[in-house]
Each structure stands twice: as C-alpha cells, then as structure tokens.
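Only one protein chain is missing; all other protein chains are in place.
Read from first to last, the chains carry the letters A, B and C; within each, the first residue is number 1.
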Amino acid sequence: MKVYEIRNGFGFDALTLTERPEPKPGPGQVLVKVHAVSLNFRDLMVVAGIYNPKMALPRVPCSDGAGEVVDVGENVKAVKRGDRVAGTFFQRWVEGDVTIDKAKSTLGGDLDGMLSEYVVLNEHGVIPVPEHLSYEEASTLPCAGVTAWNALITHGGLKAGDSVLVQGTGGVSIFSLQFSKMMGARVIATSSSDKKLERVHSLGASEGINYKTTPKWDERARELTNGIGVDHLVEVGGAGTLSASLRAIRPGGQISMIGVLSGPGEVNPLPILMKNIRVQGIFVGNRAVFEAMNRAITINRLKPVVDRVFEFKEAHEALRYMESGAHFGKICIRI
Amino acid sequence: MKVYEIRNGFGFDALTLTERPEPKPGPGQVLVKVHAVSLNFRDLMVVAGIYNPKMALPRVPCSDGAGEVVDVGENVKAVKRGDRVAGTFFQRWVEGDVTIDKAKSTLGGDLDGMLSEYVVLNEHGVIPVPEHLSYEEASTLPCAGVTAWNALITHGGLKAGDSVLVQGTGGVSIFSLQFSKMMGARVIATSSSDKKLERVHSLGASEGINYKTTPKWDERARELTNGIGVDHLVEVGGAGTLSASLRAIRPGGQISMIGVLSGPGEVNPLPILMKNIRVQGIFVGNRAVFEAMNRAITINRLKPVVDRVFEFKEAHEALRYMESGAHFGKICIRI
Amino acid sequence: MKVYEIRNGFGFDALTLTERPEPKPGPGQVLVKVHAVSLNFRDLMVVAGIYNPKMALPRVPCSDGAGEVVDVGENVKAVKRGDRVAGTFFQRWVEGDVTIDKAKSTLGGDLDGMLSEYVVLNEHGVIPVPEHLSYEEASTLPCAGVTAWNALITHGGLKAGDSVLVQGTGGVSIFSLQFSKMMGARVIATSSSDKKLERVHSLGASEGINYKTTPKWDERARELTNGIGVDHLVEVGGAGTLSASLRAIRPGGQISMIGVLSGPGEVNPLPILMKNIRVQGIFVGNRAVFEAMNRAITINRLKPVVDRVFEFKEAHEALRYMESGAHFGKICIRI
Partner (left out) sequence: MKVYEIRNGFGFDALTLTERPEPKPGPGQVLVKVHAVSLNFRDLMVVAGIYNPKMALPRVPCSDGAGEVVDVGENVKAVKRGDRVAGTFFQRWVEGDVTIDKAKSTLGGDLDGMLSEYVVLNEHGVIPVPEHLSYEEASTLPCAGVTAWNALITHGGLKAGDSVLVQGTGGVSIFSLQFSKMMGARVIATSSSDKKLERVHSLGASEGINYKTTPKWDERARELTNGIGVDHLVEVGGAGTLSASLRAIRPGGQISMIGVLSGPGEVNPLPILMKNIRVQGIFVGNRAVFEAMNRAITINRLKPVVDRVFEFKEAHEALRYMESGAHFGKICIRI
C-alpha cells in the first residue's frame, strides 16, 4: 500500500510517498481503508519538526482521517466490516479524565497517522461517522470538530444566548461558529479579510471584526456586548493574541486555549486574576466527546466546511496551502 | 383601578372584579401598568383553593404579567419610566440558591398577583422583556418560560444532540420544545391529539406519540432512541405519569419534576435507584435564570406560542378555558 | 476449588458449598485468590430470589471481595502477581457515564460473584486496595464504600460545613458518616438503638436521633438545622422512609436514593417539585469513583467498620446475621 512517511529528518522534503505492506488487524483491532484525510495546523508543525523535534522516525503524519472498515480482528464487537468510521485523535483516551498514558496515544504524533491507504486501529480507536457526511467531511471531525465541541460544550457549558468570539476562519474557529449557532448562541468572528467575514456572516455569525482595519478588536468586542465583554472566547492564536483576548472577555468569562497560530511568546497573567477569568486548556478531547458531537451533527444535519480537496499525491501542496493561511474551514486530501 | 380579588372563600365565584386605589411606589419600588397577564395551571389551583387552602384573603391572583413602568420610587436604579417589564415569579429570589424566605415571595400566592390594572413591585422584582415580544407574549415568560429554561438548561445542562421528551402541549411543554430546538436537541412530544402533534411537528419536534392510541408511550420513546430511553424528560403530569417516565428515561438521565397535572398520587421510587436517574424538582426559578432566558429569546427571535387572548373582563372564561385543557401553549388576558 | 452456588431455585437452602475446577486467566484477565468477602443487602435479596427471580442458575453470589492476584493472562498491564486487589462491582463500567451494557456486568448478579476461593476477572475489573487495610476491610469497599462516595462526593459535591443525614447503621450509612467527617461535614444519624447512636457519636456524628423514641425524626432533623432541613440525605430505606426524608431535606437539597431496606411501596412525589429537591439514584458507581475513594482512604488512613467476620463455611450464618439487622457496619466472610 502507499503511505506518506516523515523520514530522515523533518521539513516538507522529508515527507515521502512510499510503500509499506498492507497491515493485518490483530485481536481487538480493525483494518480501515482510508478515503480522506484532513489537515490541522499541528500536522504542519509535526512535518516541520517544530511540534516534537525528538519524534521517532519514520512516522506517518496526520491525525485526522475517515474511511471504511474492511477487516476486523478477533473479538471485535464495537464495529463491523463496512462501517464508515473516523479515527480518534487519542487512541487510548476513550472517556473520563485525561492521564499521561491516555495523552501519549495521538495519531500522527505518538503513533503513525492517517496519511496512508490503510491503517490498523484499535476497535475503540475508531468511531462511526454521521451518515449524511462524505468521507472528506467526516475526516474533518477528529481534531478540529472535537476540539471546538470540547471547548464550548463539554468544558464551556455553552447555552443559547451566550456570546462567543471566534478568531479567524481556520477549522476550529469555523466549527466553533457552527456549534455555537447550533446551540442558539451569538457569534462574533474576527478575520483579516472582509470577504471571509462575509462568509462567516452567511454561516450565522452576528458580527464580524476585521482586525486589520480594527486593530483594537478587543475594544470592538466589548462595544458589541454593552461594554461587558464576551462570555466565551476560543483562543487559537496563543501568546500573540491572548492579551487582547483577556481584554475582550467579560469578568467571569471563559477563554479556551486551543492553538498557538501566532507563534511562541509570553503573556502577563494578571488580568486572569483581576477579572475572575477561567482559561481552560483544550487539547482535543476523548472519544465520548466525539460521540456527543456526532449525535448533534446528525440531528442538526450539520455540514463541516471543506475549503478544498487535494489528491493523495498532492500532500505537499495541501500542506503548503494550509501554511499560506488562505483557507476558510478545512483542507482535505482524498485517498 | 380595577383588580380581581379572590375573596370570601375559593372557587370561580369567589374571583371578583373590584376596585382598589391606585398604589404608589415607595423607595426601591416601581409602579407597573399591567398590559397582559398569562395563566398557569397553578392560578387555577390557587383560585380553586387547592393550591393553598389557608391563603390569606383577599388575594389578587396570577403570577405572570407584563406591562410598562409608569412611575418609580426613590433610589430606583435598575429600571426607569417607560421600560417594558415582566414581574418575576419570586419577588425575593434574585439569584443564588433558593431559601425558605426567597421561596415565600411568589406573586399570586404569598403576595398579590398581576391580575390588576396596576401593581407596585420591587425594582428587582421586575425584569425588562425582549423588544420583539408583544406584552401578551412577554407575559408568558415568568412562570412557564423560566420553568422550562431552569429545567433543561440551568439544571439539565442540555446540549445539542440530546433527546428531550415533553408531555402534552401546555405552556411549559411548548417552551421546553422551543428551547430544546433552539439548543439543537431532538424533541419527542406526546399528546392525546394528532392535530396537536401536527403542530408540535411544525414547531420542530422530531417525533410525536399519541398516548391515546399508543398508551405505552414510554415503550415507544425507548424504541425511538435505540432501546435506550431519552436523555431528558420534562414531567408535567406528576404521580400519574412518573412511573411511565421512569421507564422512558435512559439510565443516568434526568427527569425534571415540574407539574402535577394528572392529580395527586404515589409512585414506586425503585427505578430511580436502579437506573441511576436524577429526578430534579423545578419550582420556576430565580431572576438570573429569567435574564439568561431573555438573552436567548432575544438572540434567536423566539416567539412564545399564545393560544388565545381574553379581555380583562373575561378572566373567568380564560380560567375555564385553561381548565378544559383544549389549549396549545399559553392563554393570555389583555388588560 | 470451593465455591458457593445458588442452584436449583432460590432461598438460603439453595445456597450450596460445592467444588469447581480452578479457573485460568485468559488474555487481559487475572486470577485472584479471594481472601475475604463482605455482604450487602443486595446479596440477601439475590439469594432469596427477590433481586432477580429470572437470574440464570447456578450463580456464585456476592459482589464484594478482596484477595491477591496469583496469576495473570497475556497482555495484562494494569496489575501484576502479588497485588492486593478488590473486584469492581461493575466489571465493564470503568469510567464515564453509565450505559445499559456497562450496567449489565455486576458481580454476583449478571456474572458469577466473589464467594469462591478463586475468581478470574478482567484486569480492569480489579483495583488495588489501600495498603493499610486488611483483606476483610478491603472487601467492604466495592459496593458499600463506592456507593457512599458516589452519592456524597461525586454526585453530591459535598463540602465542609454541609449537613448530612444518614439513616441507620448499615454499611453504606456508616461509610457515608465516615466520608462526611473526612470532608468536614456535619452528620446527623438515625437509629432505633441508643447504643448504636453512641457508636455513631464516637465515629464523629454530631447528633443522633432515635426514631423509635422520636418517630418524627424528620421534624427533629429540621429543628437541628434551624428549621431549614439538611443539605444531603442518604436514603437507604426507600419508599417507607422517603416521604419523611422529603420533609427532612432543605429546599434545594439532595437526596441520594441508595436502598430499599424498608421494602416496596409508593411515595407522593409532590414535595420534590415544591422544594426544588434533587433525588439522585445511586447504583454503586464506576471504577474511577473507586480510585478516587481509595486515594482518600489512603491519605486519611480511614478504617472501614467491620462488625463481624464469619468463616467461609458459615456463609448461611453470615447472611442470616445480616437479615437480623443487628449489625453495625459491615459483615465479612474470611476465605
């Protein structure tokens, strides 16, 4: 079978399309024919060697993929041949609290990932996907979808009428927008592009803030909320945006720390104290979160926003496109 | 001013349209010109003397009303003349946990109610209502709306994808349906009338069960949920329906005990234990719940379902109409 | 090996000491040499055929036991030979929410239980026990200990200064008393015996109520709490005591439904509604609850109260002693 490996060091050039023997499922395992993979910023950092410079190589990248169960090992009960499934980001974090062991089981990180024609996963490491979704759409769920759900619903306790600020138009942000609308919340979105802001409006955002033309977007967010600040804020920028986020949030509000797109840096934590803010780190989430999200997606017939689909041989182009930041929603690779 | 009093005993005949001097607001109080009142089953029981046979008389009935602030006393800061407001069910339960003192401050029960041309209330005993609502619509919120919100969202932690069973088509049930849809949940409704079930479908219920033609509605509810049972159930019937509700709910699910429409009775509590069920008593809720609900109603432009509006002089007819059980949603009285 | 079986029908006479071949652990399984078993009221009902008259026979009774891991199957990682462990009540409910499948995995109910010289269990169906406990003491934890912890701490959110009412002096009640004291709460205990009330005082209960001499124990509980009622109440009696419990609890308080010692019956649910009470069914709990409890028992060097230890051949006597209700705390069987 064909598979991408990071080998002989990191960087785009180290990402190599190669061949491996097709794997066989052992007891409790399933063989999945992967039909689609979606990219996350993390995949870019993994390939670049920024995410974990000590990662054992060769390693198959990409945490997120969906496909069909084509074979099952002994004693497999949870799924069967023919099931349409996605892999779970953490292979060993099924439910309950996170532990160090559960956390060390990420696809495309601790373990080989999904950028492969076939993968063998534990039966509890795959999850059936909503029927109304294509494989490309389903492939967007494991990291970006679960992260947004875990932040806003599981940890954030989001309810109708709450205000949510989402930063930019990457995968997690667009899912956060969609889930917030699904739950009857009010969404304020930021972007550097008026064109993208038009699209977030069409997806249901109440207000958009162009942070190029309105650099003090946090002030604008407070203005839009009667001077109080927003209830929830999904922080994808990290150190570069967190200080402004701490100004944009209301006293007692919740910031979900999800990404570090703005790069490394440091932040003065004093406002966390003075405003009784909760900063909740969100590193994806467990399989139970995925299940709850799937139920909601199914009932509400929600469609993930797929920006563009690349062919399997175009993995490098796909990653470069993600790097460009031009996308709106998710980037997929068809296999 | 004109006002209805229960006097010289209970029963419909004891409800008398009479005159009282127009009240003046003291410090911290406001004078509200009442424009509309909505009825609850509790009002019927109050008038009948079933609710509290020892209630001190005369008493102005009806907990729920909306109107305009026409005068304010000294030191009033929370509202001003011209504000469109509703009264809060509990005049002294503003926020936080319930206490005995807070609970003994109900309009149309412990205190004179809203079936009056004017009322004087504490400034924190009124709450601004969403702009897009008429006074009739706004008058439906204090008891039925707040109860449904408190049950499903405050205590129930409802989220998109959850399943909710609502019983019948009274005020709380229809609000429960509407709020559940607003939050992306799946609603199963019961009714004795296929015609009413058609209407609940049009309001967004996924499934309806006619409990006349399907007396084992709990079995049907389990069938509709893969044999598991529903996540939330809003129990308005009381003892007469609770045993079936305990069969319709999933293990670990939540039943909100809200009403006793089916009359007095007793129930075997054993399934509560065996299925790890939470039975949460909901007696309306505090002003903070009302505020949260108002934000959601405003953002989502939700319209309460008003079945029929009576004139002020038709209070007896309005109560008899409620007694008949023919209504769908709320019954109002215009003042 | 020697083992007790319920066979050829129910009742004490059907409980038979017999022989079975010593089992071997398969992949992911462990062999435990059982050193001690403790009894629960449920075991009595199982043997009597009241608990589940359709139970497949023969069946080894008793959910709770502790012993030593003497052999492990392939791929076992969680425990090793020599570990001192207890079985978990639910063999498949490791963590997260309850499901029908997880619930149908009880020892001494759905599956053969612990009244046996050896048992084979899944590696996740055993849990290491605190070092300072004897096997008899450790054997009291799986059902009674976990139930009390799940009720008060996991679901009840107990905190220092809260008031807790425990009924009688059975296993769950004494654990509830001990955990409440460990958490700085105030405990009010009821009993029919002044002598037992002296013992609960010595275990830390602030007040005792003899419900023989003070039949209106609920009134007394309110008096002891400034007329308000207690914050938590651990209901072990079921229908026979629940109505009084609904009077003894404060508005907004929590009743944990744990047992039905008073036999079958029915209850008027109206006070649940009027007082905003939460009635939470507690059917033991998952392995994660057990782990949290074990940490607390270890840190606080808590000793379970063992009333009396019977020999293996005295299983009938032990059950009859439980039936008599004379015990204070737990009854054990040494193997």
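The definition used in the following text is that a residue touches a chain if its C-beta (ideal position, glycine included) is under 8 Å from a C-beta of that chain, and two chains touch if they have at least 3 such contacts.
Keep in mind that this is a model prediction, so the values were computed, not measured.
Considering the whole complex, the hidden chain is in touch with A, B, C.
Summary of contacts with the chain left out: across A:S202, A:N268 or A:S324, the touching residue is A:N268. Shown as candidates are A:G108, A:G259, A:P304 or A:G329; the residue that touches the absent chain is A:G259. Considering the full assembly, A:G281 is the residue among A:G11, A:P215 or A:G281 that touches the omitted chain.
Listed residues C:A185, C:I209 or C:V236: the one in touch with the omitted chain is C:A185. On the side of chain C, the interface with the absent chain consists of residues 153, 157-162, 179, 182-186, 206, 292-300, using the contact rule stated above.
By the touch rule set out above, chain A reaches the unshown chain at residues 97-100, 103, 227-228, 238-239, 242, 251-252, 257-260, 264-283. Summarising the interface, chain B meets the missing chain with residues 27, 94-97, 288.
FYI, only the chains that are shown with their structure count from here on.
Each of residues 97 in chain C touches at least two other chains.
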